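Right, I'll just put the structure down here and ask away after.
All protein chains of the complex are present and in place, except for one that has been dropped.
Chain lettering (A and B) follows the sequence in which the chains are written, and residue indices restart at 1 in each chain.
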Amino acid sequence: MSQLALVIDLNKCVGCHACATNCKAWNTAGEFGPLTDKEPYGKQPEGVWFNRVQTYEVGKYPKTEVINFPKSCMHCKNAPCVEVCPTGASYKREEDGIVLVNYADCIGCKYCSWACPYGCREFDEHDGVMKKCVLCVNRIYNENLPEEERKPACVLACPTRARIFGDIDDPESEASRAIREKHGYKLLPEAGADPSTHYLPQRKVKVELDEDELYVKPLAIVTIEKKITSYKEQIFDDFMSP
Amino acid sequence: MKKEKHGHLLEEGEDIQYTTCYMCACRCGIKITLKDGKIRYIQGNPAHPTNQGVICAKGSSGIMKQLSPARITKPLLRKKNAQRGEAQFDEITWDEAMDILVTRLKKIREEDPKKFAFFTGRDQMQALTSYFAKQFGTPNFAAHGGFCSVNMATGMIYSIGGSSWEFGGADYERTKYFLLFGVAEDHDSNPMKLGLGRMREHGGKVVVINPVRSGYGAIADEWLPIKPGTDGAFILGLIHVLLKNGLYDRDFLLSHTNAAYLVTLDEGGEDEGMFYLLHERDMVNTQSTVWDRKTGGIREAHLKDNDPALLGEFKSCEGKTLKPAFQLLVERVMEEDYLEKSASICGIPAKTIERIALEVGITARDNTVTLPIPWIDAWGNEHKTTTGHPVSVHAMRGLAAHSNGFQSVRALSVLMMLLGIIDRPGGFRYKPPFPRPVPPCPKPVNKADQIKPNTPLPAPELGFPSMPEHLAVDEDGNPMRIDKAFSWEFPFTAHGMMQNVITNASKGDPYHIDTLLLFMSNMAWNSTMNTSGVMDMLRQKDKDGNYVIPFIAVSDAFFSEMVAFADLVLPDTTYLERHDVISLLDRPICDYSKAADAIRHPILPPKGDCRPFQQTIIDLANALGLPGFCDDNGKPVYKTYPEFITNWMPSPGANVGFLAGWRGADGTKHMLGEPNPNQWEMYIKNKSFWEIQLEDSIKYNRTINQGYLNWAQNMKLKRDNEPIIMHFYSEVMQRFRLAAKGQRKGRQPKTEAQKKRILRFFDPLPFWYDPLEHELTDKGKYNFYAITQRPMPHYHSWDGQNAWLRQIMGQNFLYMNRARAEEMGINDLDWVWVESPWGRKIKVQVKLSEAVQTDTVWTWNAMGKYPGAWNLDPEAHEAAKGFLLNHLITEELPQEGGGMISNSDPVSGQAAWFDLKVRISKSSEPGLYPVFKPIEPLPHMEKRPDILRYTVDERKK
Partner (left out) sequence: MRPERSLVLLLVLAGAGQGIFVFLAVMDIFVPHLIDGVRPAVIYSLGASSLAFTFAGMAASLFHLGNPQRGWKAVLRWQSSWLSREAVSMGLFSAAAALYPLLYFIKAPGGIRAMVGIAGICAAIALYISSAMLYARIRFIREWSNKLTIPNFIIFGLTSGGAVSYAILCLMGINYAALREIMIVLGAGSLILKTFAFIFNKNVYVPTNIKNALVMNDPNIRLMSTGTSYEHYNTKEYSSGLSDAQIRSIQITSLFLAFIIPLILWMAVPARPDAAKIFAILAALSMIAGLLIERRLFFIEGNHLQNLYYSRFRGNAARNPLLSKAKKGTPVPVK
């Protein structure tokens, strides 16, 4: 089996939104578009995006960290959005785990979006169908493209190269290695969707100096401290699930 | 059958084209997939040296620039009875437009060419525009650099012969310790992000010094929330610790800089503070001296067997007191409580400054990077390897945009010299054509009689003065230029002072002008200080009811605020519709060890009647019969801009031109060579750029690398092959001081105020002073610093009309430190009055943040829009909630001894955007202030659609 996915390195993401706009550019003009924009030059522009980048502040001044946080469909292994879809328009591909919506079958009931714990689906009011990240399925297998460009648009675009694409079921893939070596984690595992997208935490480099450093000359030690602790699965256990 | 192109298999109707992005000035290579003539996709060009395949948020949104309903596609003339600012125009033809302009310019050129002022904003064609102005004969030309970051440029160029900005950067691959001062995005947008990403990968430490933590700060290992305008003090604090602990690279100082040169200390003479010279020769640097520890005597600097002293006090045979420059710096920063003083100024604890300095110094000292690259220096010494230290710094407008910025950048340059991290592996690296001599050779026009009717200027409008004689002042010491650049008040204004143009022209100080031509610059709005005031100046009339600035022509592609104030509007193309060069003569795309340039070529047809401004320049030059464009009989030589680019050379047989690639009749020569008629095609075939890699042996230590110096001379990048000695100590500045003291023959400042300024600010060693506006401000009352930052997904005012980018950011807030705001009873999303000491105020909405220094407030730059401009709904957030801080920033300060003077750095003329101090009070009523009367969309512009569904598949619309 394979499960294609994105791995997003929060240690590199500067919140530039390139992944968001490049995604929009690739997809609006392609098979899964258009990605409608309402009132594009008006008071309340509102468009469909497959990928958005949020920003959080963590901690208190002056010990503040800033986290830029891109989020798109996680292509969950146990995708609740697929299970709840009444028409079968939402489906998960056997061969690579990509979750897609077949617009032609979608009745626009929005139920799948309610079932997604992450808020990763966007409803296109104009088309009356549900849309979301397609993991650039029309790039990654696209034989018209040069081989090195058969990657998601957001991955190609990302200027800090904070986005890795690969098969997380293949332990040898770059994605799996990054998850292993850089403490990758998933969002809200307790929600039970088993997301495929992984995030790599911010890590801080510290230079440790000893007093005698000034007189003798050992190498300055560079240590990497993992700043963000991953969270235990614990939360929904006490639910009164029917 | 599918066709193959550049590795793509093309479907029916598809095409692949490469060109250069211009959604900002970073100059990335882009690859465009077209379907049936429409853009299917824009991505980064993987082969391109600048962006290596990546692309930013703006670059990705180029499709929306094309689609904007704010595009102007007809030449426009202000309606007879309409006022400036009302945006009421008649559509005219290009012939009519050119007629109007040519008639005016012809007359000006015949009478007094300086009455034509030509200023350009965020363009990349200053080589062409400045040449046009020079051939026209007006000194009144500059691009945006003066209000941009000229402190960064000059502060470093006058020290190390190169700068960050887009002229150099860090060796991210090898750097283990990186100090990033005052950068939010910079011109090196994608390269910087690529570099930071790489640093995160290999585990180097990134320290961000910035009052605000955002963007790049987010991934920094440490954030030092500094008080705005105090970096000089912080850097000198670092220098104090480094010197105290002996953490400096002595060898580097000796070989690359003038730190060991002996300075004459005896007062009163022509040589006070100048280097002590052993022999009288006519060149400046080469005959300087050092104290040789081996022989115990004074010897010419850089002799092979010298062992120069850095410390000490010496006597010359004629009894003069001499000290090495280094000694003078030590004396300056070695006071007992120096560190505490620095700390109290910049707000960063002394302990932290000390720790950072030690981390930096020890990382540099103990991690020598050695590359197996032999090279030979300018004195014939052979080096078996190339070594360096893995520490680098990058700085931009956080340092630059203050009135003490030049000296802060000097301090930074000295810090880099002390660490020995310039153009060596692991440190700061130049990009060709840098390094250049300190300072570079071109000097501006410097005599009033050089401006003559119907005559080109004998020298460029802009340059790098190294003595008072190079200033652009007349006999009486008055400025020759409308912007007062290269005056006694602002001597090193290498980029001009565009920020002064409208204010000065409206006052007729130093004189009145007739026609102001603005290109790609929104001077009525976000690139001006005191915006509301400047809009009034543009509307200002004399007692006869005529505009004080008689005629304003504007080239713009969009319905910007500036367009509303134009008399004549020349609709320009977008970057996808025209030819362009990103030339070595200008701001090329070079990498640290590559010389490179690039082109744009039309991917799409021009929209409506718009016309490339480059073509307009050629047409104007031809109509005016300007030499250089026309032959001796005034007959045009080049019809089109592409033709001009291919064939033009600065002088016959120079074999240099705008484009360095594929020169020579058959395109086999590079850098130098005769014109090649097929040059454009060859660029297009090579994905629209050209590059050559420098050989390993000439990649590093280029200021003193003889191989490089020879190569640069051969390639005409440099006039000679002399080494470039970095100015640890700036004799150039001392020369101005001597003039001010009356100890130097030649030009001297006339007024007491001028003398005092020069004496105070032209210190040959870096020092910190309170920004000028702060000195004049009641700090107890105006107790917040107010600054701006660039948002990554917007380029200045360009992207308000971009349907995607404006969704990402459409409103700016005033960000305040949470605890501080709460103390004042201010909560998230409250509205507050923000007042400057100059009687100006705005009312804006607040957002509380933990990531901003306690005494600082900030906002995103250029988000606010004039209602109705850019063909946005007047109620759009940008106009109804977003705001410009610029209304508060004063363009002039009261001058000692009366009158007003530009609010700019007294050395470089850099606009002091970030010196603003404000006070803040909660408003009980929400709502923006000031509110302007909306303007209507121009009749010829497209209607704003309610729904936008971009696709290349017509059936899907």
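Note that a residue touches a chain if its C-beta (ideal position, glycine included) is under 8 Å from a C-beta of that chain, and two chains touch if they have at least 3 such contacts.
Small disclaimer: the values here were computed from a predicted structure and weren't measured.
The residue touching the chain not shown here, chosen from A:9, A:57 or A:149, is A:57.
On the side of chain B, the interface with the absent chain consists of residues 806-811, 847, 849-850, 877, using the contact rule stated above.
Where chain A meets the missing chain, the touching residues are 17, 20, 44-49, 52-60, 65-67, 69, 71, 80, 83-89, 105-111, 113-119, 121-125, 127-130, 185, 187-188, 190-192, 199, 201, 228-231, 234-236, 238-242.
Just so it is clear, only the chains that are shown with their structure count from here on.
Chain A and chain B have Cα centroids lying 36 Å from one another. Of all residues in chain B, those touching chain A in their complex are 2, 6-11, 35, 38-44, 46, 51, 53-61, 63, 69-70, 176-177, 189-190, 193-194, 196-198, 200-201, 203-206, 213-219, 221-223, 225, 245, 355, 358-359, 362-363, 365-367, 792-793, 801, 803-808, 810, 817-819, 849-852, 854, 871-873, 875-877, 880, 944-953, 956-957.
Those residues of chain A that touch chain B in the shared complex are 9, 11-18, 20-22, 24-26, 28-30, 33-43, 45-47, 49, 55, 57, 59-62, 64-68, 126, 143-146, 148-149, 153, 156-162, 202, 204-207, 209, 213-214, 217-220, 222, 224.
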